[in-house]
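Of the protein chains in this complex, one is absent; all others appear in place.
The first chain written gets the first letter, and so on, giving A and B; residue counts start at 1 in each chain.
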Amino acid sequence: MTPSGVLYIVVFFLVLLAVTKPLGLFMAHVYEGKRTFLHPLLRPLERLIYRLCGIREDSEQRWTQYAASLLAFSLVSFLFVYAIQRLQGFLPFNPMGFSTGHPPGNATPMTPDLAFNTAVSFMTNTNWQAYGGETTLSYFVQMLALTVQNFVSAAAGIAVAIALIRGFARKQMDTLGNFWVDLTRGTLYVMLPLCFVFAIFLCARGVPQTLEPYVKAKTLEGPTQTIAVGPVASQEAPKMLGTNGGGFFNANSAHPFENPTPLTNFMEILAILAISSGLTYTFGKMVGDTRQGWGLFAAMAVLFFAGVFVCYGSERAGNPILAHLGIETAAARGQPGGNMEGKEVRFGIASSALWATATTDASNGSVNSMHDSYTPLGGLIPMFNLQTDEVIFGGTGSGLYGILLYAVVGVFIAGLMVGRTPEYLGKKIEQKEVKMAMVAIIVTAFAILVFSALCSVAKFPAHGYWNPPGPATANLANDGPHGFSEILYAFSSASENNGSAFAGINVNTPWYNLLLGLAMLIGRFGFMLPALAIAGSLATKKKVPVTSGTLPTYGALWVGLLVATIVIVGALTFFPALSLGPIVEQFLMHQGKTFSMLIFPVWS
Amino acid sequence: MWKQLSISVRLVIVMTVLTGFLYPGIVTVLCQWLFPTTANGSLIRVNGRVVGSSLIGQNFTKPEYFHPRPSAAGGGYDASNSGGSNYGPTNQKLIDRVKNSIAEFRKANPDYKGPIPADLVTASASGLDPDISPASAEAQAPRVAQARGVPLGEINQLIRAHIKGRAAGFLGVPRVNVLELNLELDRQFGHR
Partner (left out) sequence: MPKTVIAPEPVFNDETRLLPKKLVRARPLFDREILRRAIRESFVKLNPLAVAKNPVMFVVEVGAALTTILLAHNVISGVQGNGFEFQITLWLWFTVLFANFAEAMAEARGKAQADTLRKTKTDSMAKRLLDNGNVEAVPASRLRSGDLVICAAGDIIPGDGEVVEGIATVDESVITGESAPVIRESGGDRSAVTGGTKVLSDQIKIQITSNPGETFLDRMIALVEGAERQKTPNEIALNILIAGLTLIFLLAVVTLQPFAVYAVNSAGKGSVPSVVVLISLLVCLIPTTIGGLLSAIGIAGMDRVMQHNVLAMSGKAVEAAGDVNTLLLDKTGTITLGNRQAVEFLPCQGIEESELADVAQLASLADETPEGRSIVVLAKERFRLRGREVSHYQAQFIPFSAYTRMSGVNIDGRCLRKGATEAILNFVKEQHGNHSPELLEISERISRTGGTPLAVADGGRVLGIVHLKDIVKGGMHERIGHLRAMGIRSVMITGDNPLTAAAIASEAGVDDFLAQATPKDKLEYIRKEQAAGRLIAMTGDGTNDAPALAQADVGLAMNTGTSAAKEAGNMVDLDSNPTKLIEVVAIGKQLLITRGALTTFSIANDVAKYFAIIPAMFASTYPALEYLNIMHLHSPQSAVLAAVIFNALIIIALVPLALRGVKYRPVGAASLLKRNLLIYGLGGILAPFPGIWMINHLLVWLHLV
């Protein structure tokens, strides 16, 4: 690890720490309906939206109604995105002429299964991309379908987190707030202003924002280069801030047009974690004890640093097999060294590793380097981040409600050890809470493990409908343990609504599109609904006063406990699978073992 | 439930107008007005013709140009089909490709004897990486100098002038933009 690399990571963390309180405080005010400095400008717009949509601002919802609204909104969003994609050939802003069939040049047809996968993906804040943006989607789809979801799916996530916070904050109440109001406020006051400023900043630093067709350039050596452009900045901003991660281009934030300079890179990583980090403060503020919020922040910070330094260390050390061939892998003499396969020179090792960790700490899923080409240990970190349900700052909203579910489990086990019925923030943790927290953890584990298992052995006829390449493992770009990692990562990413990938795997087949779409749905609602159920149950409870007999849920002991709960539950669930993927690959890499594509023997 | 759906439909439409139409529309108008160059892709024109984008790498194979990193975008530096190799560290294909690159590099640059900089034989994430490390540029300098018949010192000076450094001691990695450097070569020593 180089001093400048370590400095980069430390400075990043300090800046993140600095924005947490102001942003968190602002969000607390927004969701508590207090006046903010943006009200003169946005309040009339907010009222207009309520009038247009028939929303009664002052009516409160029980958790079941809240959940029903969430589901209804998600369903309509899904149908909307699906329809626009399938109809893109008939819609405007389509200079490259993308459609559902017979595409021009190297374009990808928008098949029903791909449209399903993409619609689910953006509606669930996953932004998994089975397609390459610049070869598949018109500007119309990118703006009116995907950008919109970048806003509202993030706002929906925050809404659920706010509902859960209210569950902790309220005493003996039936209701959790109003989903429509929370969604509108999140979009209007939080996402829109931040995105507006960020988009302008990005464009100033080199990110294109145009509706013109792709540019044809005659290169210095002669051949023509077609340069894809588009309304990138306006989509990039919510993509980062709303932990969406769906790139305008296939290469995502590694693409120089999405992320042109080291400064944009720094700001984009910050944008990944800013709102989620702020929400920890919002939480503390709204439950009336900011120490509680900082307690969560500290646990997240510990896990963040552990992940980022393991990942950075491993990438820095590089690939010993390549080193053997005579490549300089140490950082020296004006070159970055380390494992540069799948990384951009302008970012280098440290900020690539930081991004890989941050994007999977959160449910962002954007990449500025290709995780598939990471060293096994370096790639293990993002994968493990996914498998522990992305609670290290996490997705907008989903990070907070995710870590709160872990806190429920941690409090329950450890709380017993202080000799009381476990309680968190004065709320007794009982059957319903434990049941719902376990449901959330189990369903995501189910989707990851069972679907990965299916794909490890499923066989299809080659050139058939479901999976034209043949067996499900024929879609892999790598053989050996790394191929297995591609499958495991894909389902971890989809189930956790992340969207990043070990991208060598070709997932644009009906089999993978449908299965991954299903995993995203399970991951999104299998986590949100239990969180809302817990919120509903907690809101009705009394608040037990704090005494010296109460387990303190801040301070070093609590942070250690929460960290241990997250790591141990994740490790115990996924250790067997991981040991056949990145863990064994790490050992094999050091033994110099490589794998070439073999035709798979018939499944026996 | 019917009421929920009705609100949902109306809200999706309102949000689409707001965040899918007004927001990008306003941002587009503003950016085109404020930053016309970057908003249109930081294009480089020579004699009025677009030769590329300063942010997008392009392929160079001739000895008189500095060569960029291997690219996995389409057939190589296809700026409408970005992407990395996605080869894992134990993939034989990765090893073979790197071996080839090393062999080619050694053949083309017989004067360079040192270890090969890691970035020069590995594929970038986007396949469109516009940069190489200063070390990678310096390793190619003797070849370029020989091909162009100019002193090595001038080439090295040109490289040093094109190094973008590390801001504030941590932001960014020292690098050289290949297209800009090659354009400068042509400008100074003539297009061949």
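The working rule: a residue touches a chain if its C-beta (ideal position, glycine included) is under 8 Å from a C-beta of that chain, and two chains touch if they have at least 3 such contacts.
Note that the structure is a prediction, hence the values are computed from the model and not measured.
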{"item": "Chain not shown, its touching partners among those shown", "value": "A"}
{"item": "Contact with the hidden chain (one of A:T396, A:T473 or A:S537)", "value": "A:T473"}
{"item": "Contact partner of the left-out chain, one of A:L17, A:A83 or A:L416", "value": "A:L416"}
{"item": "Footprint left on chain A by the chain that the document does not show", "value": "409, 412-421, 426, 429-431, 434-435, 438-439, 441-442, 445-446, 449-450, 452-454, 456-457, 473, 479-481, 483-484, 542-545, 547-552, 555, 557, 561, 564, 568, 571-577, 579-580, 583-584, 587-588, 591, 593, 595, 598, 600-601, 603"}
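Criterion: only the chains that are shown with their structure count from here on.
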{"item": "Chain A and chain B: spacing of chain centres that average the CA atoms, whole Å", "value": "27"}
{"item": "Interfacial residue positions of chain B with respect to chain A in the complex", "value": "1, 4-12, 14-16, 18-21, 23-24, 26-28, 30-32, 34-35, 38-43, 49-53, 55-62, 65, 69, 73-74, 77-95, 98-99, 102, 114-119, 121-136, 138, 163-164, 166-167, 169-175, 179, 182-183, 186, 191"}
